[in-house]
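Report on the following structure.
With one protein chain removed, the remaining protein chains of the complex are shown where they sit.
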Amino acid sequence: MIEITLGILFLPLLSAAIILLFLRDKADLAAKVSVGAAGGVLLASLWLIFAGHEESFTWNTRWFSLGGWELRFGFLIDGPARLLLFIVSFVGFLIHVFSLGYMADDSARPRYFGGLSIFMFSMLGITLADNLIMIFVFWELVGFSSYLLIAHYFETEEASQASRKAFIVNRVGDFGFLIGIVLTYWNFGTVNLNELADLADFSPDLASTVLCLALACGFVGKSAQFPLHVWLPDAMAGPTPVSALIHAATMVAAGIYLLVRIDFLFTEQALAAIALLGAAMGLYAGFCALVQRDVKKILAYSTLSQLGYMAAAFGLGAPGLALFHLTTHAFFKALMFLGSGSVIHACHHEQDVFNYGGLRKRMPVTAYTFLVGVLAISGINFTSGYFSKDAILLWAYNFNPPVFLLLYSGAILTSLYMFRLYFLTFEGEPRSRQASEARENSSFMTFPLVVLGILSLFGGYHSFFPERLASCLSPDLISASVLPHHLWMIVLGTSAWVVGLSLARMLYGQSSPKDSLELRFPGFFEICRTKLFFDEIYEFYVKRIQDPLARFLEVMELLFISGLMVRGSAGLAALVSMLFKTLYLGKIHLYALWFVLGALGFLAYAAGMFGR
Amino acid sequence: MNAITPTHFLILSFLLVGIGLMGLLVRRNLLYTLMSLEIMLNGINVALLAFSRVGNSLDGGILVFFIMTVAASEVAVGLALLVALYKGRKSVMSDDACLLRN
Partner (left out) sequence: MMSFDTFLLLGAIVTPFFGWILFLCGFPRDDRKIKFVGYLIFGFPCLAAFLLFLRFDLLQEGYCFEVLYDRMGLQKLGITFHLGLNGISSPLFAMAGLIGFCAGITAIHSNPERLRLYLSMLSLMLAGLMGLFASVDLFFYYLFHEFALIPTFLMIGIWGGRNRSGIALELTIYLTLGALVSLGGLIALNVFLDAPKFDFPSLSEAIGQTPLNGSAAWKIFGLLMFGFGILVALFPFHTWAARGYDAAPAPVSMLHAGVLKKFGLYGLVQIAVPLLPEAAVHWSPWLMWLALGNVLFVGMVAVAQTNFKSMISYGSIMHMGYCFLGIGACSALGAASAVMLMCAHGLSVALMFLLAEFVYRRTDTLEMNEIGGLGGKSPLLACFCIAAVLATIGLPGFGNFWGEFGIFLSLGEQIEHRFFLGLSALGIVLSAIFGLRAVSRLFFGSPSESLRKREKKCPVYDLKGKELFPAALILGSLILIGICPSLVSDRIDRAVSDRYSSNSPSGSTSKPSCCPSDGDSDR
């Protein structure tokens, strides 16, 4: 049991170490090692989930202690952990396989696969960890691996900027998370999740809103929520499988997972804040996605919006629904990212959707699996997204109407921009040479698409989930199923995607090199394009406030510390020395005179001529 | 009344030291400077001997011998320096020996 868990955690690290140390010039072998490790992790995880302990299981050991603070290294494998373990190992393995095809002609494969292995290690660490400090350790490590993988094409200015931005913005979130952990430690006297749960149960007033909001900063950074969402769209500069794995299916979802793991700490006010934040994100990101031209950016904004749904579900007190949506989202979003990767690969790294078109005939597998993803995310009835998203909508409808309104408008937008993407990419006529020459990719790339397509289609039937995976979902799902207004919700949900689909059909049904939304509603389009100026504001902050402040302080240091204090004291000494130097004229008689005067002075003093 | 008291010796000693001091301060010629020093030292010797006599102890007399020895060696070193200076600068005036200034 423990050995298997340790194996799951350290197998990817071992693979990363082997690749880094020995396989730097052996790309094929490196890829095999990494994929092998991912496969091993998948098998071991399945064993752990289905053949391991049925109950939740925890184990820890002393890692080290420092000045009275003991850090323990341990695992807590309960319902949410099992679910996320399954998602991470399963989706991770598929994306490793996909990478074999996608990265086949990249010269830096060892670096890429090494990075993927480090990522798997750190993500599994977050999944399994049993205390907040361990989570924080792996939290930082996923940030690092994400940095490394975004910077894969480091020769381009775009990747260089994006990787830095991702790391620093995440650090801002981690700043709050760190303070939250410190406060938790001193308030509760422990950071172990089980013990925290017991303590919080016993005396709820130990947790404060400040504390949970500080902890939630970690979520805001990692899951790219308002106002730290700016890094995720830029992070698309990395290779597409990385975007699928890290920036869609797993790492960004880790924020939600963190919230679910510490949900017992949250106060009413904190929950309400998170719900509102998430719902606003759901709508805001939808508007942004509507006007993007880059296929990956559309998907990135849609990820932001879906993460907003999960946050809203959590904030409304239904962590099970958040996890359920996390699961289905992992399937269909990974599917769509991989699908877009397949398209990008076939079109020689062309990413502008207006340069695609008609790809359904040339790349049928990709097109139909992608369509499944679009259907799922839009919430077409009886696909996976329908179950998870409409459950959240229903919950919001019953408990918090304003949040529902935001989410519902977001749902309409979702189907609109997703079908826009689908129509522009796969329907109509090819609009560029690359698109007209595209060919279906190798089975390394289509196999994961098909598997994920099946899961996206049927992954919503939670009653068919194995008990061990669904155990953390069922309480909330059952309470959702008995909520009133069920039928009304089906009507509303269906109308949402119907409206989105017909709008998309109307606007983008005909193949056109121009964006018809831009032609018909230029004002609206422009507003969406500004994305509410977040990037500009941050840019302004960095360029106009942070950097000038840094330079100003540098000048201050030069002026006051180096100048006034250091040079000043040296100058004072020089001044005094100048004064005394005037006594030294180099004439021996003068010196003798000083001597005599001095001696006379002493005599006078000895004779008591100065009083006393 | 006509007896010579220690006061007379002390006046003599004061005069000698005063003359030496004035010579030291006023004359620029290093030869004179050395001679002034000698006069001052001998002035002190006079005072020492007078006190030695008054106090009926030999300490002062012994000190005088030391001073004379030191004075002799001082003159020897001083003159040697003077000669060296003269060789270098063709002058024995103190104002010309100002290498250390600036």
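The chains carry the letters A and B, assigned in the order they are written, with residues numbered from 1 in each.
Everything that follows uses one rule, which is that a contact is a pair of C-beta atoms (placed from the backbone, for glycine too) under 8 Å apart; a residue touches a chain by one contact, two chains touch by 3 or more.
Because the structure is predicted, anything quoted here is derived from the model rather than measured.
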item: Displayed chains contacting the withheld chain; value: A
item: Candidates A:M120, A:I133, A:V372 or A:A496 - the one touching the absent chain; value: A:I133
item: Touching the absent chain when the full complex is considered, from A:W186, A:F464 or A:F580; value: A:W186
item: Which residue of A:L11, A:V41, A:M103 or A:A159 touches the chain not shown here; value: A:A159
item: Residue touching the undisplayed chain, where the options are A:M103, A:L141 or A:L307; value: A:L141
item: Residues of chain A (touch criterion as defined above) contacting the omitted chain; value: 63-70, 72, 133, 136-138, 140-141, 144, 147, 151, 154-157, 159-161, 163-164, 167-168, 171-172, 174-175, 178-179, 182-183, 185-190, 192, 195, 198-199, 202-203, 206, 546-547, 549-551, 553-554, 557, 561-562, 565-566, 570
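The rule is short, and it goes like this: only the chains that are shown with their structure count from here on.
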item: Interfacial residue positions of chain A with respect to chain B in the complex; value: 584-589, 592-593, 596
item: List of chain B residues in touch with chain A within their complex; value: 21, 24-26, 28, 33, 94-95, 97-98, 100-102
